[in-house]
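For this depiction, one protein chain was excluded, whereas all remaining protein chains were kept in their positions.
On to chain A.
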Amino acid sequence: MIYLDNSATTKPYDEVVDTFQKVATTYFANPSSIHALGGEVEALLTKSKEQIASLLKIKPNEVIYTSGGTESNNLAIKGTAHGYQSRGNHLITSKVEHPSVLETFRYLETQGFTVTYLSVDESGHISLEELKEVITNETILVSLMHVNNEIGTIQPIEQVADLLAEYPKIVFHVDHVQGFGKLSLPYHHPHLDLVTISGHKIHGLKGSSCLIKKEHIHLTPLQHGGGQEHGVRPGTENIASAVSLAKAMRIAKENEHSYQKLALLHETLVNELTKYDNVKINSPQSGASHILNFSVQNFKPEVLIHALKEEGVIVSTKSACSSKDNEVSHVLEACGLSDVSASSAIRVSMSTEQNQEEVHSFLQAFKNVMNKYEKIMGS
């Protein structure tokens, strides 16, 4: 089987599963307990944060463990909105965010906040000019994704952070779920306040994630309890998950250089796929190398996906979260694609582990499927 749905989730590394198992069975004490066993677990927790901190050149107390990218996004966005409500009620995001961001903003609109959804050009990029224009005295939060999960557009995060330096009141959150381990960010940038990282997209385990929260940011917690994680995310720490995340992040960082190799694979894919008249590439040329979105005219994406599955290749439509309904992708729509293309998109997403052969096997499988079904499907 050739797995090319890595932006939906990845297969965890054996070492990561190993760590989880060892920590869960050995270091099971509660880090808040006053006995030495608890102390050991606390030390391990601290060590895991120190490792992440040194990886990202931030401080250990700026790492908050969470259960997923969705939770980190919710905590960052609602936590900022409610925490800084007294300074203003205007929030800014973009039209192409992941549902865990968009839906959170929709919810906040029902709570009296005003939200501006930045538009994007056909390549999926926001414009810094528009961002500047929509900022008001009331603006307290800008939340943008780094790499788009459907088409791979890379937003100019560092420029936005530089720009926001002029607006000390605004908190800046970045959904870095699809970027971490492939495209780095200047994590220590003084205006990059909150960063979401999700473990299961980088060969870690589901349920292991973190939110990077700079020391000077005060979030209203989503849940209240025993004060763990500086009170921002109370609840007995999931130590096995935390340590496994620290490990997955370390390995991902060490493998970051393999991302360059993906550029070649990406190029191969684009070159080969564009040879088909009915294939249209939806990803921007300047996009991330690990994500390629394309539409096959007159081919229902579900059919293509099932046919490819028969050939032993796993790809997906749009993003996993919205691939079950037949709606038009909000991302492709925002990029101005026709309804037809927007509803017939396929996504190939690679991991840094991917190699040339797998890409060739995919192309072969694609060819087989096209030969087999084109006559039936083609109108």
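Operating definition for what follows: a residue touches a chain if its C-beta (ideal position, glycine included) is under 8 Å from a C-beta of that chain, and two chains touch if they have at least 3 such contacts; residues count from 1.
The rule we apply is simple: contacts and distances are computed from a predicted model.
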UniProt protein name of the chain not shown, from "Electron transfer flavoprotein subunit alpha/FixB family protein", "2Fe-2S iron-sulfur cluster binding domain-containing protein", "Pyrroloquinoline quinone biosynthesis protein D" or "Probable tRNA sulfurtransferase": "Probable tRNA sulfurtransferase"
From A:233, A:247, A:280 or A:330, residue that would touch the chain that is not displayed: A:247
Residue of A:48, A:66, A:93 or A:317 in touch with the missing chain, whole complex considered: A:48
Residues belonging to chain A that touch the chain removed from view: 19, 22-23, 34-36, 38-39, 43-44, 47-48, 51, 61, 243, 246-247, 250
